[in-house]
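Complex shown without one protein chain; remaining protein chains in place.
Per-chain residue numbering starts at 1, and chain names A, B and C are given in the order in which the chains are listed.
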Amino acid sequence: MDKALIPEGVKRCPLPVFGLWMLVLFAVIAWGVYAGLTVLIKGLHVTGLNNYFGFGLYICVDLGIIALGAGAFFSGFMYYGLSRFFPQLKELHKIINLAVIVGFCCYTGALLVLLLEIGQPLRGWFGYWHANVHSMLTEVIFCISCYAIVLVIEFVPIILENRKLDAVKPLHIFGHNLHEIMAIFAMTGTFLSFFHQGSLGGVPGVMFARPFAYREGFFVWPWTFFLFTLSAMACGPAFTALICRLMEKVTRKQLVDRSVYELIGKIEGVLLLIYLILKGLDTLYWALDTAPGFGLKLSDFYKEPYGMWLLVAELGICGVIPVILLLTPQARKVNGLLFLAFFLDCAGIVINRFAMTVEALAIPVMPFDQWAVYIPTWAEWAPCIAMLAYGAVIVSLSYRYLPIFPRERELNP
Amino acid sequence: MGEVKNSTSKKGLGIVFFLAGFVGALILGWVVFPNLLYSSKTQPVTFLHSSHEDSSCEDCHYFRDDGSYSGVPGVAKCAECHEEPMTESEDERILVEEYIQQEREIPWLVYAWQPDNVYFSHAAHTEEQGIECVRCHRDVSAEEKMPVYKENRITGYSKNTMKMVECEKCHAEKGASNSCHICHK
Amino acid sequence: MSLGRRAFLQFVGGAIGGTLLTPIPWKLADDSAIWTQNWSWRPSPERGEITETTGTCLLCPGGCGIQARLVNGHRAIYVKGNPDHAVSRGGLCPVGAAGLQYLYAPYRITQPLKQTGKRGDPQGFQPIAWNEALKIVADKLAAVRKKGLPHTVACITGQDRSSVTDLWKQFFAAYGSPNLYTMPRHSDSTRLAVALATGYDADLGFHLEKATYVLNFGAPLLEGWAAPVRIQQIFSRWQTEQPGLPKTELVHVESRCSLTASKADRWIACKPGTEAALALGIAHVLIREKLYDAAFVSEKVFGFEDWTDAAGALRKGFKALVLAKYSPKDVAAVTGVDAQVIQELARELARQKNAVVLWGQSSDTPNNLYHDLAFLALNALIGALSDKAMVSLVPSQPWQALPEPAMDLEAFKGLGQKPLGQPTSVPKTKVRPNTLHAFLNALANGEEYPIELLFVHEANPAYGLSENTLAVQALQKAGMVVSFASYLDETAAYADLILPNHNAFERLDDVIGLPGAPFAFYAVATPILKPHYDTKSTGDVVLGLAKTLGGTVAQSLPWKNYEEVLKLRAAKIAEGATGLLVDATFDPASVEPGVSLRANFKKAADVWKKLTAGSCWVEAPQALDACTTPSGRFELACQGLLASVSTNAGDELFMAHYKPLPPSGNAGELPLLLTTYRSLSLAPGYVPNAPFMNKLLPDDLLLKQDVFVEVHPETARKLGLRHKAKAVLKTPLGEAPVRVRVAPTVPADVVALPEGLGHTAYDEYVQGKGVNANSLVEVHLDPVTGLGTVWATRAQLRLA
Partner (left out) sequence: MVIDLDKCTGCGACAVACQQENNVSFRPDESDKLRTIAWMTLYRLDNGKDYPEHREAMLPRPCMQCDSPHHSPCTFVCPVNATVRDEHTGIVDHIAVRCIGCRYCMVACPYHARSFNWWDPKWPKTMEAMLSPEVSPRMRGVVEKCTFCHHRLNRARDRARINGEDPDGVVYTPACAEACPTGAITFGNLRDPHSDVARLAKDPRAFRILEKLHTEPKVYYLSSDQWIHKQSDNDLS
């Protein structure tokens, strides 16, 4: 049965080994589910959240993972949209399936974790029914759920390519038709994703009474709206590439042409550079104009453990360095440097999301108030780690049973 | 290739199965579900407004000086007339012996019961303001027996509890404020 | 099989489609959300008619008028100040505002209890019927009296301003025991000082409403001193600019940066416990620079100049002693206050027309007699006791309401016994020294005579008495302990029998006199609602016991119930026909000493009606003329002390002087001084902190179960202690775990510990939080009065 499901002409590890791997992942997921149930049944006091840190690891991980999952929309955008104008982008075809799957994992996982984060999950649907159009969170709720649906739709044809399912005629036709119109969904997804990545940035940016997070902006959107979108574009494909590389390492096979990595490297390098310049300008404007307007100077925002190192790490180590590496053709040629750059790129964006949520809240706005420190508990770590395990399950299953890498057969004769 | 031959009949059968599921669900949802959702309860004592026509509405349902509304009267009010049974009725015996004499309040099931978080100002919804009692409450004048009290098993609400949309709608129509704290506490 | 599966899928598809067209998913989503809005485990408060009743708060001696809101007349949901009340005018302190949490406390005693196990075992209490319980007590009382040992019955009451205390007095006189004590108060020592200086038995009243300058030696005005709400309102008045009136200036002398110090117009930081020396230093400057009220001193004061005692010996007067010993330079060395500041303060004090001097560490710690005399002397020098009457004498019992007790031979014999443990040297004045510490000491050590039966009424000495371990030891030594506690507190735990009193909000009671107020005061506290447990008013219980005992005891307490006693008071007020029944329009500034107020009432029934409706009776204090001292004047040199100090005593021993009692322990091993402080958000008295109040405590005062001591940064550095570090605080009495709040609120080498924490009884909302300050501070018995005083304790603080 297992054999029959595996795509034709490729080699997969023996079922027992795969089974064991799944078992490990399911154990992690079970741990996360246990933690999740604990949170749902006992309440949020089992987490490290408090009245000062209303947002914590859950939100941080959600923001991070959604930024990293942006590979789906942005690769789709480049492949389905921009490749008309830039034919070299057709190359992305080789990794687009993985990008969709990673995106699917990230978004569905984030939604699950988000369910834990709200104090009254059974009222979660109020977000749709009683929506406050002014709230960035409303935009987030609508766009993320719509986009998650889009991702499901994008994922379905990939599933239908499974050998067994493809043999079923109606399904085959259905899948084929879906493929035909995939460009439409990809563009819808792109639109939605542009929007909600931005609204996630809007979440901190609109808090006009929180000097660390608040940014002025354009029309109804603060600058963070655009910065978040841009930063997500600058790290999503890199994350897809990292996952792909990881899979190659695990399977000891080449799954995509190296040229794909280099292409992504180039794109990400440029995007990250643009992002960094804008983010730098934003930071300068914020530090020199916005914050002083609130009576604060830059050093007021950074105090241990949330010290200045965060800014250095975010913009310097994980910003400037990857840009240099990615924009240097020689460095792109070296696997170690290329993937280090991808990794730093992703890490920098995650640090950004951390700073915009957790650190933003640690700063006492009232001068007589105190700095607070947030320490997540196991009940927060477990679901987040389980979410990664869930992603691993989906990716593993997809890899094993679906022909997601069109070039796998040729590259591994 | 025997499968191909069967496909049309299969398709026909398929629709039957589909319809069976569809109709079954409709029946379940529209007929069985509402009956399952509500439990029926009867009042601890039968009270007929029609038998109390010698008293006026305001004898029992009145505004207090602080602007609050008395709502359902307490057993002390009943005791004003029913210190001793006035008739042979079994219900009155229960009223007198089990409640009035023991100074216990009657656990009435209030049909229009609103939850804790609702602040309903009767003072703002009076007949002088053009809102008849029967706009929200049942007409009790000619009632011959008390209606069955239906309680939602999940929410604990009475089936007759007015939902917020109705309040909002009327407020919007009349130009009254729909600010949350007007009706919530 | 394939058909089956496919059919099943089709069926499911249809079902899903159909379900979406029914109310099921939508109604379920909606209803489950509604369910979360009305979770059954979340209490749903009963609705109904909301009414208001008035009453008087009995949680402290402040006598605030309150109003309670009730639902359907039986459930109290809110307590607020009564805006019509003469003294509190709608104000309330946090303890009063949290009062319902005592009324509905889970640690209320709901019925009489009898200890069936070992004394002190909380599990050993078993319910007992009232009549049985009362019979046990009555039998014991009869048996002891029969043995001819009535003086071995003792009582400690925490309610010294209620008619119940008068009933106890009456009962103990008729029964024949001198061992009736109240929980310590500052008035224990000031009343003695006043008696020695003036011959009157009176409390001191301070005319703060009129004052333009208040020099306060350590009295925690804003932390719950005297009648707390009255003081708060006076403070508020001082802070309000009134056109045409000079702003009242508050100068506060204290070692710690308390809230009063912070809020004062000027804070003079002195070394702990040296306030009296500063007062005498100021007196020195006043005398040297002739700034004192010379007319008053020469006409009304004795002992300012040198004097001759009864034996004919020439003795030095106050002037000579103060000039000799308290020069600003000397005082500066003792107190740490600049000599120049001392001079400044003296001149400022003299310049002001309406200046007044206040003092006292807290309302329930007696002071060193000589120090009380020093502050009193300073008030005399600035003329505060003159006709200006910034300080006046308020009779502690404005009228004798109860008839003289009938006493039989047994009663005379018993009452004539020396109170247990009382030193023979105590001054003989109209005021009976309340030597509770000495009593407990003797009882704990089995000295003199045993105590067969000990009543504890509205008091919790096992927690609330300084050196509370003494009380615990004493309780264990008593033959039988009967408690009237409403709550299962630390002391009640040691009782053999508990006859629970109604809670402070449930009982009919009264308030006789307001501490620190410059007028006589009487109010009736009416219950805000019916008692909801099987409890009995202690007043009624005392009357019932007297009746059971029969004979002269029953004759002395002939009233049917406690209400009758209170009505008798109302009748006496009507009979006396002086004083006013007042509401919030009452202006204390209009009261002048010695000028009786014209009564605005006639009939006793009328008085009762008004009193129970929340009116208060007030009357002017007495004038200072015709002191009943040997000299007939205000005595700076107290001749009354001749009997208690030896005849060849030094001249200093007759009058105010600075004489700290040396703390025990080795300064090398215990290099720091421990002082305690209180705050209005910590109930240190008979009731513990209510949960509502716990919310107010900052996390550098109480963190989980750890209390914080305040330490100066320099001391902390020296001891290697960081902010929030865990440490051990050690005094000669024991040691306790604490945490350190490093803050410059105290001088170097001083540790400050809050009072009111460290309860071992009650419930999980109270228990085990912090350390009981009383278990660490040292009591110094004043060698003259025998009263237990507290000022500072040697201590050590080390990293845990």
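In this text, contacts are C-beta pairs under 8 Å (C-beta built on N, C-alpha and C of every residue); 3 or more make two chains touch, one makes a residue touch a chain.
All of these numbers come straight from a predicted model, not from anything done at the bench.
S.K.: Quick one: jot down which shown chains the absent chain touches.
M.R.: A, B, C
S.K.: Of the residues C:Phe8, C:Tyr104 or C:Phe412, I need the one that contacts the missing chain.
M.R.: Considering the complete complex, C:Tyr104 is the one touching the chain left out.
S.K.: Of the residues C:Gly13, C:Gly48 or C:Pro395, I need the one that contacts the missing chain.
M.R.: Missing-chain contact among the listed residues: C:Gly48.
S.K.: Considering the whole complex, which of C:Gln397, C:Gln417, C:Gln476 or C:Asn694 touches the chain not shown?
M.R.: Here the residue in touch with the unshown chain is C:Asn694.
S.K.: Go through subunit A and note every residue touching the omitted chain.
M.R.: Residues 43-45, 49-55, 117-120, 123-124, 126-127, 130-132, 134-138, 141, 203, 206-211, 292-297, 300, 361, 365-369, 372 of subunit A touch the chain that is not shown.
S.K.: Touching the missing chain, which residues of subunit B?
M.R.: So the residues of subunit B touching the missing chain come out as 63, 65-68, 115-117, 119, 121, 123-124, 177, 179-182, 184-185.
S.K.: At which residues does subunit C meet the chain that is not included here?
M.R.: Missing-chain contacts on subunit C: residues 36-37, 39, 41-48, 50, 69, 71, 75-81, 88, 90-94, 96-98, 100-101, 103-106, 108, 222, 228-229, 232-233, 235-236, 239-240, 257, 259, 261-263, 267, 269, 680-681, 690-699, 702-704, 712-713, 743-748, 763-765.
As a convention for this text, only the chains that are shown with their structure count from here on.
S.K.: Counting only Cα atoms for the centres, state how far subunit A is from subunit C in Å.
M.R.: For subunit A versus subunit C, the centre distance works out to 64 Å.
S.K.: How many angstrom lie between the centres of subunit A and subunit B, each centre taken as the mean Cα position?
M.R.: 50
S.K.: Which residues belonging to subunit C are in contact with no fewer than two other chains?
M.R.: Residues 32, 35 of subunit C each touch two or more of the other chains.
S.K.: Using the touch definition from the top, list the residues of subunit B that touch subunit C in their complex.
M.R.: Interface residues on the subunit B side: 10, 13-15, 17-26, 28-30, 33-34, 37, 64, 66, 68, 70, 74, 115-117, 152, 154-157.
S.K.: For subunit C, which residues are in contact with subunit A within the complex?
M.R.: 29, 32-33, 35-36
S.K.: Quick one: in the complex, what on subunit C touches subunit B?
M.R.: Going by the criterion above, the answer is residues 3, 6-8, 10-19, 21-24, 27-28, 31-32, 34-35, 37-38, 40, 44-45, 48-50, 72.
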